[in-house]
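Written below as structure tokens is the structure these notes are about.
One protein chain omitted, others in place.
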Amino acid sequence: MSETMTADSAARLDTDPAAEQSARSEAPRKASSIEMQGLHKRFGHDTVALDGIDLNIQAGEFFTLLGPSGCGKTTLLRVLAGLEAPDAGSLAVGGRDITEVPPHRRSVNTVFQSYALFPHLSVRDNLAFGLKMRGLPSTERDARVAEIAAFIQLGDLVERRVDQLSGGQRQRIALARALICEPDVLLLDEPLSALDAGLRGQLQVELLRVQQRLGMTFVFVTHDQDEAMVMSDRIAVLNGGSIQQVGAPREVYERPVNAFVAGFMGHDNLFPVSARDAGRLTTALGELSVEAPGDGTLLLIRPETLDLLPGSVEGRNHLPATVVERLYRGSHAEFRLAVGETHLRAMVSNRGRHLPEVGEALTVTVAPEDLVTLSE
Amino acid sequence: MRQRMIDKTAKAPTRALGRETRHLLLTVTPGALWILLFLVLPSVYLIGVAFMTTGPYGLPQRPLSLDAFERLAGFGFLGWSPGNLYTLLRSLGQTLVSTVLVVMIAYPVAYYITTCRARWRPLLLLAIVVPSWTNQVIRSFGWMNLLAPGTPLSELAVTLGLISPHLGLYPSNFAVTLGLVYNFLPFMVLPLYSAFEKLDVAQVEAAQDLYASPLRTFRHAIFPQTLPGLLAGIVLVAIPAFGMYVVSELLGGGKGMMLGNLVANQFAGGANWPLGAAGAILMILATFIGLYVMRRLGKRLGGGEQVVI
Partner (left out) sequence: MKKQTLRRCLAAFWWLTLAFLYLPLAVVVLFSFNSANSSARFADFSLRWYHQLMGNEAILSALGNSLVLAIVSALLAMIVGSVFGYGMYRHRRRRLGGLVLLIYLPLVLPDIVFGISEMAFFVQVHEWTGLLSPGLATMIIAHVTFQIPFVALIIYSRLVGLDPALFEAARDLYATPRQRLVHFMLPTFKPALMAAFFLSFTLSIDDFVISFFTAGPESATLPIYIWGAIRKGVSPEINAIAALMIAAVAVAALLSLAFGRRRAR
């Protein structure tokens, strides 16, 4: 299992295979799967936070819970941590039922959104806190702190006080404090949301490397679909306390199962299907050939799958269009096109060729295999 | 296998709630019980005493009656006398005058502190608060020393013709007012200061930009913003001032008696518990009315409530 995971991970992030090999041999860690069955959680009488969650997360997987605020992703993470007790359902880690196990007896650690570093302790004591609570002797604790400091490259941060750390440094200490306990599962509650964009990208990569080297199961919560796609082996999109779709990033992005998932992944070219005849679907744009039409009632056209041809060109899935708006973004350009009665968004990468001007009449075309349908 | 797992963990949704409730009760009960037993119950008992008849040694006894309230209103064995009514009016008057004076002093003081450098402000606030840490009795004693006959202040008052020769500024109603202002000034400065600290400077500058006179700037830009703090201060000053005992006892003498003294005398001397209890009910009522009014005002102004203590 972990062999295939590593292969997958290498695809996500270019790493030197030799270096990764040595890291893996220096720190062979166990990884645990997570099984959730019918998890329900209500707050008060009318707020449903979890509405029947069934989910299996594989050992060593980087799994992301993605959704808007209030979708239940954080509640689910807290249930995994044991900080919230489900009203119904069961939870097992590594095949062992832990539904009733209090957080301090779960081999699960959390990186909190606010980092939650203890202000009354030094960085070193923060790192060693979990080990101390578990009764490890101080010599061993020191050794483990040194080990983790080398692993996450904390350098001299260990000797600082918590209030002397910057946001990014706090984030790394919080990560190290959770990792040092070598939990079966690491939970991350929007750990990068408080950081500015540049630092955030840098720490995304660092986090990913750590996960790949340790082969530990990570459950990551975020509301940012880009972050989810960059980091995850698989993503679960949540809304209203239930899971909308589970799949690899490409699957969720390219084949969203419903309008909510499509919308959350940033798609806006959605057109109701008014008539269908085998592989030909009719929408406000006109008639389009779709290779795998399925039985969805909405047609999704991803802007980056569209080609813009100059002038009027006849052919299958060729539609006459006029440029209404052009946003030049350097690496690519975004277009709003008037097609028939409606508008269509297109994205064209900038290869130095002609970019259509506003008002220009052209032909927009899309391959039948790039079109998918989905339910409301 | 999985099926068994679910069955085993199927549980009532109320269980977690029950544990939380137990935790709440466990933590809160000792303190709540203490206050209930040693303050709420005694207060209820005191209210009950007001409706009893006076027995031997001034102790309460059955039957229930409204005698105590009649006595408080001045109806005694010898017909009506205005003594108690004067005491009540004096309490109200002293409260009003001292509260107004405290506001007039505290406003500039609180504002001055906010104009100082941030690192000095805690020290300045401390300077205002420290005197109130000393005992009330000692503070009043200090004023007795200052206002006694023959002291420079009293001599000055004699020279100015304010008092007759060989008398002091104490005991007098003036001394009581002074003592009240002295006592309660910090309680007004603190909430006003925190109101000033939160002041939206942009609004003030906008008002100045629009060529508003300083007075208008104050009235339209500063005063409304500090109103919640002011109201909190008034509650903190007026309510305890109305129930004052020590200051009026030491600085007021017989002519400076306030409601607190009337009430206390009924208990200290063992004179008449029901009468004292009836007076105390008046103070309790004043307390709750004052709090209620401030709460309503505070709510209408928004954010006033949190400032109270």
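A and B label the chains in the order they appear, each numbered from 1.
Following the convention adopted for this analysis, a contact is a pair of C-beta atoms (placed from the backbone, for glycine too) under 8 Å apart; a residue touches a chain by one contact, two chains touch by 3 or more.
No experiment lies behind these values; they were computed from the predicted model shown.
Asker: Of the listed residues B:137, B:156 or B:293, which contacts the missing chain in the full complex?
Answerer: Residue touching the chain left out of view: B:137.
Asker: Which one, A:52, A:103 or A:320, makes contact with the chain that was left out?
Answerer: Considering all chains, including the one not shown, the answer is A:103.
Asker: Touch as defined at the start, partner being the missing chain; which of A:181, A:259 or A:273 qualifies?
Answerer: Hidden-chain contact among the options goes to A:181.
Asker: Any idea which of B:126, B:210 or B:293 touches the chain not displayed?
Answerer: The one listed residue touching the chain not shown is B:126.
Asker: Could I get the residues of subunit A that touch the absent chain, sorted low to high?
Answerer: Interface residues of subunit A facing the absent chain: 81-83, 102-105, 108-110, 112-121, 129-130, 132-134, 177-178, 181.
Asker: Could you pull out which residues of subunit B are in touch with the chain that's been left out?
Answerer: 20, 23-24, 26-28, 30-32, 34-36, 38-43, 45-46, 49, 105, 108-109, 111-113, 115, 122-123, 126-128, 130-131, 133-139, 141-146, 148-151, 182, 185, 235, 239-240, 242-246, 250, 260, 263-264, 267-268, 273, 276-277, 280, 283-284, 287, 291, 309
By definition in this document, only the chains that are shown with their structure count from here on.
Asker: In angstrom, rounded to a whole number, how far apart do the mean CA points of subunit A and subunit B lie?
Answerer: 58
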